[in-house]
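All protein chains of the complex are present and in place, except for one that has been dropped.
And now, chain A:
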Amino acid sequence: MQGSISDHGTSKGLKMGTTIIAIEFDGGVVLGSDSRVSAGASVVNRVMNKLSPLHDKIYCALSGSAADAQTIAEIVNYQLDVHSVEVGEDPLVRSAATLVKNISYKYKEELSAHLIVGGWDKKEGGQVFATLNGLITRQPFAVGGSGSSYIYGFVDAEYRRRMTRQECQEFVINSLTLAMNRDGSSGGVAYLVTIDSEGVEEKCVLGNELPRFYDRDVVEPAKTEKV
């Protein structure tokens, strides 16, 4: 290729410097994200829900440029609506991921967004697909966004196969907390979506309800002795 379109990444408007994570368990998936949208040094939205529904039981987690990610999610939502009417039943998670991949790959020079697709269908159960840069790969779990760099070690060490639904939710919350603590572009509240054969459960964990980890500057309240 002669020369790629340069200077496209410099001012792409709002960035969702983010932490997103998705993990599958036997019977479903758990997706999690932080809630910060930044424009330079300023936070323009501190409560953005980056877990966007593509279909009833398929969600995607958005990261990268806010405009690009939102647009891809909305286009794929529309395409999946049409597709599910054509096949007459709920679409496969792989179909959703493929639609996301098609857009990400075709416009890979112009777009700068990464979507992680997770959901449940009756053929394969819970699945998580990563679609970074236009590839599509099914993984037991996937992390993405600027905050993910800080937790690769944690997720690699803590992940065990065949975790239960409850353990997966705790895994996601712990990962998000650690990433939000270290990454300046991630923060706010943690959003969680759990999808299984029964339905979708959406949860929002506020900042003060997140787990506390070792922090040198946090002063434990002194235990005063009472007479």
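Everything that follows uses one rule, which is that a contact is a pair of C-beta atoms (placed from the backbone, for glycine too) under 8 Å apart; a residue touches a chain by one contact, two chains touch by 3 or more; residues count from 1.
Just so we're on the same page, contacts and distances are computed from a predicted model.
*Asks:* Name the absent chain by its UniProt protein name; which of "50S ribosomal protein L14, chloroplastic", "Proteasome subunit beta", "AP-2 complex subunit alpha" or "Basigin isoform X2" is it?
*Replies:* "Proteasome subunit beta"
*Asks:* Among the options A:Ala67, A:Ile136 or A:Leu210, which residue touches the chain absent from this view?
*Replies:* The one listed residue touching the chain not shown is A:Ala67.
*Asks:* Determine and list the chain A residues touching the chain excluded from the picture.
*Replies:* With respect to the unshown chain, the touching residues of chain A are 11-14, 37, 39, 42, 44-45, 47-48, 65-71, 110.
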